[in-house]
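To keep things clear, I will list the structure first and then write my remarks on it.
Removed from the display is one protein chain of the complex; every other protein chain stays in position.
A, B and C label the chains in the order they appear, each numbered from 1.
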Amino acid sequence: MPSTSALNMSFDASVIAQDFPILSRKIRDGKRLVYLDSGATSQKPNVVIDAQNDFYRLHNAAAHRGAHQLAEEATDALEGARQIVASFISAHVDEVVFTKSATESLNLVAYAMGNAQKGNRFHLTKGDGIVVTEMEHHANLIPWQQLAARTGASLSWFEVTPDGRLDLSSIKSVITEKTKVVALTHQSNVLGTIIPLDEIVKRAHEVGAVVVLDACQSVPHMAVDVKALDIDFLAFSGHKTVGPTGIGIFWGRRELLAELPPFLTGGSMIENVTMTSATWAPAPKKFEPGVPSMAQAVGLGAALTYLAHIGMNQIHDHELSLTEYLLNEFSTIDDLKVIGPRDLHMRGGIVSFSLGDIHPHDLGQFLDSQGIAVRTGHHCAWPLTRKLGVPATTRASFHLYNTKDDLDSLVAGVRGAQKYFG
Amino acid sequence: MPSTSALNMSFDASVIAQDFPILSRKIRDGKRLVYLDSGATSQKPNVVIDAQNDFYRLHNAAAHRGAHQLAEEATDALEGARQIVASFISAHVDEVVFTKSATESLNLVAYAMGNAQKGNRFHLTKGDGIVVTEMEHHANLIPWQQLAARTGASLSWFEVTPDGRLDLSSIKSVITEKTKVVALTHQSNVLGTIIPLDEIVKRAHEVGAVVVLDACQSVPHMAVDVKALDIDFLAFSGHKTVGPTGIGIFWGRRELLAELPPFLTGGSMIENVTMTSATWAPAPKKFEPGVPSMAQAVGLGAALTYLAHIGMNQIHDHELSLTEYLLNEFSTIDDLKVIGPRDLHMRGGIVSFSLGDIHPHDLGQFLDSQGIAVRTGHHCAWPLTRKLGVPATTRASFHLYNTKDDLDSLVAGVRGAQKYFG
Amino acid sequence: MQLDNLYQEVILDHYKNPQHKKLNPIFDAQVHHINPSCGDEITLNVTLDAGLVKEVSWDGVGCSISQASTSILTDLLIGKSLDQTQVISEAFMNLMQSKGTEIGDAELLEDAVALAGVSQYPARIKCALLGWMAFKDASVQAIAKNS
Partner (left out) sequence: MQLDNLYQEVILDHYKNPQHKKLNPIFDAQVHHINPSCGDEITLNVTLDAGLVKEVSWDGVGCSISQASTSILTDLLIGKSLDQTQVISEAFMNLMQSKGTEIGDAELLEDAVALAGVSQYPARIKCALLGWMAFKDASVQAIAKNS
């Protein structure tokens, strides 16, 4: 069911905001909630909350595990959601795997590669290379460190320039004939930088490496077409995509999923089981042991349907215009330094900044006292913030429900903090 | 908030059933829903659905990741739920790890042991032994098969007697000085058998092995006290415990969690991160990378609070009296053979059976046409059903909301099926 | 009763008197298929002769739907050309996916149209297809062997 706002042809964030019940909450002494922390997690529209309720109240049963009517309905609900996800990213339905989070999705592909035996194309060994970047979230860095340690493969990375872009100048020596996997973020969760993916994919495929894309910060905010991007694996989280907590997506090319060994094992992912051995069902089941997270899948389906109705291009344009507006306003504030590229063509709706000597924690606390929610710290990308010499930053991140009013509040809040701590 | 039924001193399943909205649904041509598939997944009371809604509508933010008010509230909600889980199983709060499912919990401990390096007490190698039983669910069998294959450890198991009990006659030769892990189910999801845990724990600890208990079918139905059981690790699922889908619990003794290496890696489970290495936060954080499944944790907290109000002993007594009633009724039906122990002291509210030549799929389909939901098949315990010579069975499984009426419907349904296929 | 759509007389007849349910020890190809969701199993033997299906024999355990469907398959496909079996198999698969919107071409599918009701019970479609998937697999192997 599309919301009323979703049916409007013109994009009006203040109307959209009405679909999100939490946005009418009051914070600290009755302040209006100004939620600028969607990079951490997004808020949920009523359609998502309602879809889950409907599932629990009417259709709950173990999907794929019973011949009774509720089990059939639960199966339809789960598989319907899978179809929605597939359409949303232009994938085949049997390429879409439900996980609990992007973190699990990225661990899945790293551990599954670690499970590959000799002869399997994903088998890694000493001499093989894994490539990441210096701007990865810990979720797309540590699993690869661990895989490298387990297999003896080497880990190398693209560096980040002082203005927060990936340095591709030495791409040929970073991605070499030995490289088997290139794992990288589509958009930095700290800087908002959108990376030059085409060039990297081209080079990776030239040497026969697969590309794993951490799309946590892109899928929720722009149209992402896995076929057009020509990538091999992709991960994103439901909770950042106006969907429920506890659900993530792992996508892989059909022919690669067929060869990738399983990760978690258990019920419903099997073909045959004896006391000493087991064989696997085809993907996506191979990667989904146990009773599925059905209510969350249904909620994510409702979320993506909602976003698609509004239009991912409209959402992206809206967020870019907010970014432009904020960067302009920020340029008028003394001592405020934006961290990350200024060029709007290479960034999304995330603005990290420092404010003179005021520590991000103190600034965040002051903003909170005004009802404004931002994130402070290293944003789970510690090697990046260290490299940039700002171990902690303050981050404002947007979503479709944010308005210019929200940004005006932020700007006023920043000026207020300067006075308070000045 | 306790439901009205929960405040009643006397246990009345038909009143409790009113707390579960789905139970007033109509199935196939207006039949009353008789839900006897709680062994696969349980239904959800309003308090659980409402608790999640409240979270999304009022408190949603990334827990442990922000200094703003919503983040504080989300953190309190998550940690409050952890405290409820800890109390429910008599554990310390920092011993409770949120996962997505029992399947993930069991994979967690198996993979984490696989990550243990030489010198770590969980390090396994050729010559070490892993012990399971023939009545394991695939979720507590295949992860151990895989761990054995990865480490070179050997896998052995307790056999099952023809009447569906564990055969402990050769316990000393099954659990030996080489055994490092004994992983087994508390109650069989096929037979309802409750296993003689004490004797096994005693023997395991005698040889220095740890005991991993799959409590999927016990925690939802009886009081489970991890300290009194003297076990080392435990897993159960939220969705079988009248809680949400997409959440599970992994519990481990404090001193063991301190030594167990992490499994999934990513944000918020770290102490320090550089491009090439990472160190870990203390448990439970070490095992919980990524934005937590907050709404599901809150829902599980509400579920356990609801069950605790009603009383786990009352629930267990109720289910046993249903079991007794059904076993008596079934003994009057020609050709009906119950699979599993008849002794009520060693079983819970699960009754698997065969019905002459009528295939379980056909019986299940007939029952469904009468509004009765049961499960048919091997119930993800294929080695067990094969061993017992019944590759597929029909299973009726109960929960606190089932009534004698439900069982009378089942008995009438079974007789109807005999006539229909006769 | 809606259930009668599923359990048509023809199906129960085939279930009680399954055709060609006795493995012929001579065959071009033998396959063993399993339905992982319920544990049903089937062994199916195929013998070809000059592009025709000369013989199909089978054994296995399973529900009335899987047993009847396999029995009907043998009646239907034995003696047909490989091309014809493919046309029939595809028509049958389509019927199974039709969610109750099709009744099936009785000329082509004969007794198999009695299985149309299965398409309304998604969890049972795999039962109806067990023998058909086995036949598909076995015939490919038999062709490979004969060529």
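Odds and ends about this structure:
The rule is short, and it goes like this: a contact is a pair of C-beta atoms (placed from the backbone, for glycine too) under 8 Å apart; a residue touches a chain by one contact, two chains touch by 3 or more.
All values derive from a computational prediction rather than experimental measurement.
Though it is not drawn, the left-out chain touches A, B in the full complex. The hidden chain makes contact, of the residues B:256, B:281 or B:308, with B:281. Contact with the undisplayed chain is limited, among A:115, A:176, A:272 or A:365, to A:365. In the complete assembly, the contact with the undisplayed chain comes from B:67, out of B:22, B:36, B:51 or B:67. Taking the whole complex into account, chain A touches the unshown chain at residues 28-29, 359-362, 365-366, 369, 376-378, 382, 385-386, 391-392, 420-421. Residues 64-67, 71-72, 75-76, 268, 270-272, 281 are the ones on chain B that touch the missing chain.
In the analysis below, only the chains that are shown with their structure count from here on.
When chain centres are defined as mean Cα coordinates, C lies farthest from chain B.
Here the spacing of chain A and chain B, counted between their Cα centres, is 31 Å.
Work out the mean CA point of chain A and of chain C, and you get 45 Å between them. Averaged C-alpha coordinates put the centre of chain B at 38 Å from the centre of chain C.
Counting only residues that touch two or more partner chains, chain A has 65-67, 71, 268, 270, 272. Within chain C, the positions touching two or more other chains are listed as 37, 121, 124.
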